[in-house]
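Single-structure report; data block below.
Complex shown without one protein chain; remaining protein chains in place.
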Amino acid sequence: MTGDNQILLDHGSGGRLSRELTVNLFFKHFGNNILSAATDSAVVPTPGEHLAFTTDSFVVDPLFFPGGDIGKLAVCGTVNDLAVSGATPLYLSAGFIIEEGFLLDDLKKIVRSMADTARSCGVKIVTGDTKVVNRGHCDKLFINTSGVGLLKSSHKNIGSGKGIKPGDKIIINGGIASHGMAVMIARNELNVGGNVISDCAPLSGLTGQILKATSGIKFMRDATRGGLATVLSELCENRKFGIEVAEEAIKIDDNVRGICEFFGFDPLYVANEGKVVMVVAPEKAGSVINIMKSHKYGHDVSVIGEVVEKHPGKTILKTKIGGSRMIDMLAGSQLPRIC
Amino acid sequence: MRFIDEYYDTSLIEPLLRSIKKISKKEVRFMEVCGGHTMAIRKFGLPSLLPENIRLLSGPGCPVCVTDRWFIDKAIALARMPGNIITTFGDLVRVPGSSSTLEKEKANGADIRIVYSPLDALALAKEFPEKNIIFLGIGFETTSPAVAVTVANAKKEHLTNFSLLSSHKIMPPAMKAIIHEGIKIDGYICPGHVSTITGPEMYREIVGKYGLGCVISGFEPTDLLQTILMLVDQVESGKPKLEIQYKRAVKPDGNLKAKKIMAEVFETCDDWWRGFGIIPESGLSLNKKYKPFDAGEFFNFNEVPKPEEDKACICGEILKGLKTPAECLLFRIKCNPGNPVGACMVSSEGACHAYYKYQG
Partner (left out) sequence: MCLSIPAKIISIEGNKARVSLGGAEINAALHLIDDAQVGDYILLHSGFAIQKIDEKEAMETIRLLKEIGREGQEP
């Protein structure tokens, strides 16, 4: 079929096509066990501790949106990938690809934002690179950040969820879909408005506090591109357990819900930038919730479901009226629709 | 949210189900002909809540699903011509044509833009006077008035670079075709939003001539259950009727203004429906006054042959309610939302997509 030899936008959407490209091209050729574990941070053995190492590139448009900017996103994204792997983030690199003609004032704002965010979560940006390309050869500004953090042996399975068992609780630190809709409003392409602020935030303080206070954290992942639904369906795919979540327990702000309704978007698949999904041993769930409730990035915590024995490999959402719905990965990004 | 949440009140669900179970004795099959209903019924898990003697069938109510591959092939041919901007609702972008999709053509460099409103396409025509802007028109009576307004405005503003490729269709001929095909149903759950435009009267012939109850339904779970209760009551009493459950949105005359603009711009024509073939007088094309805006008139589609339908794909039988998606050999394994073969899987409201997503 035409287009099979071409990269589509959907290859970058975080859905099934993205995963296929990652596995069939990058994993295949770079091939090693650490990479193909496919955790948010690569966990590399070092004498004594483990080193968590991750990288991410940021191309968000527009560069500034309610609740953040590309710089804050670049720090939070990489810090969070380390944090949800159970690591303590320590050092970041920052690579900039800048389009000729980009305003220095805007760059200053973004760099200051990165510095503030890094300081707020105790990480240092210790190395970097800058390239400028001809006008038209990149869209204003692209940033890549890589990060390393230290990971205790006892936490090394958190990224892969090896120890998950039926009965474990599934917890998320707040309401979903704000980031994706905040960016949509900021793009102003569809003249949509609303009081939606991105949830972009560094979560290492929250995760660090929880890991210090309690054991029994079996799994963590941040629900970025592809949304909460993608995390849940990836989590149980090809595993011996299933997942059940309750529609009622998943919090969505009214403004966010309104925009999703206008365009026919499912909030479960919309990107977040400050949400961590945790799988927790049931006897520890109470203390996790208490810590979250008293933290600024966790006060809207919700227990959304649990790991179950039935329907292994599938995630089922129970609707308010008792019906059920399977949550699967999307092929690509959601598009505004009339049907 | 007002006018949504009140109708999703879970305390109203049990009593409705009890009332249905109390009076429902006969085996009945009710068909809905609206993609929104297909999805809502699956999303709320209604089939598992209703008694076993009530079966809900999904009919040809998804405009994307009933649109043939030839339409997509023509749209792709237009996209490949230099100087054209194709504007479309998001629903069409991943629908498979014979050998490509609009999404893949976009990756290949074609100028294809998703619009929220057909008026956005008109705005593009004014912004780019040197380009030809073609709007891909799909949808039933809910959408065609908006497109009619757009074409009328194009004429008022003397635009020469805007045109419509129409696949618009109307509902009643398809509802009658279902009956003529001998598909056994005991009543229709009538499309709620189509009916806000048309009003209820167009279903009267189905009640009178074929003795089938028609109830126009809203989209929330209480709406659908109340509709089913009304249809069951009609069947058990032997009195088929035309009734409106969705009274907050469907008025006795429908939307007169919308019907007027539709009549001003469109005329009916024979049209090809996936699963049915040609249904007479079931499509909408631009009438003589607005023909200059018909993309079919001034683009050459001679090089775009009518494709054969995929033999293994049974979307046609599914659209007629003859088979369920689970009975299709391609379902799930070869045909799924990530890799759709037929339109019923591409469209979020398609029977196969809804079944895949919600059958849990």
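Per-chain numbering from 1; labels A and B assigned in written order.
To be clear about the criterion, a residue touches a chain if its C-beta (ideal position, glycine included) is under 8 Å from a C-beta of that chain, and two chains touch if they have at least 3 such contacts.
Owing to the predicted nature of the structure, the values given are computational and were not obtained by experimental measurement.
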Full-complex touch with the removed chain, picking from B:120, B:205 or B:294, is B:120
Residue of B:30, B:44, B:89 or B:272 touching the missing chain in the full complex: B:89
For the chain left off this view, which of B:261, B:279 or B:313 is in contact with it? B:261
Considering the complete complex, identify which of A:118, A:245 or A:259 is in touch with the unshown chain. A:259
What is the set of chain B residues that contact the non-displayed chain in the whole complex? 1-4, 6-7, 9, 11-12, 14-16, 18-19, 34-36, 61-63, 89, 116-120, 139-140, 142-143, 145-146, 149, 191, 193-194, 196-197, 222-223, 226, 229, 245, 247-251, 255, 257-258, 261, 349
Pick out the residues on chain A that sit against the missing chain. 181, 190-196, 254-259, 261-262, 264, 337-339
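Simple rule for what comes next: only the chains that are shown with their structure count from here on.
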Computed distance of Cα centres, chain B from chain A, in Å: 36
List the residues on chain B that touch chain A in their complex, please. 1, 4, 8, 10, 13, 35-36, 42-46, 48-49, 62-64, 89-91, 93-94, 99-101, 103-108, 114, 116, 139, 143, 221, 337-339, 347-349, 356-360
Chain B-touching residues of chain A, taken from the complex the two chains share: 1-3, 6-10, 15-17, 190, 254, 257-258, 261, 263-264, 314, 316-317, 319-326, 328-332, 335-339
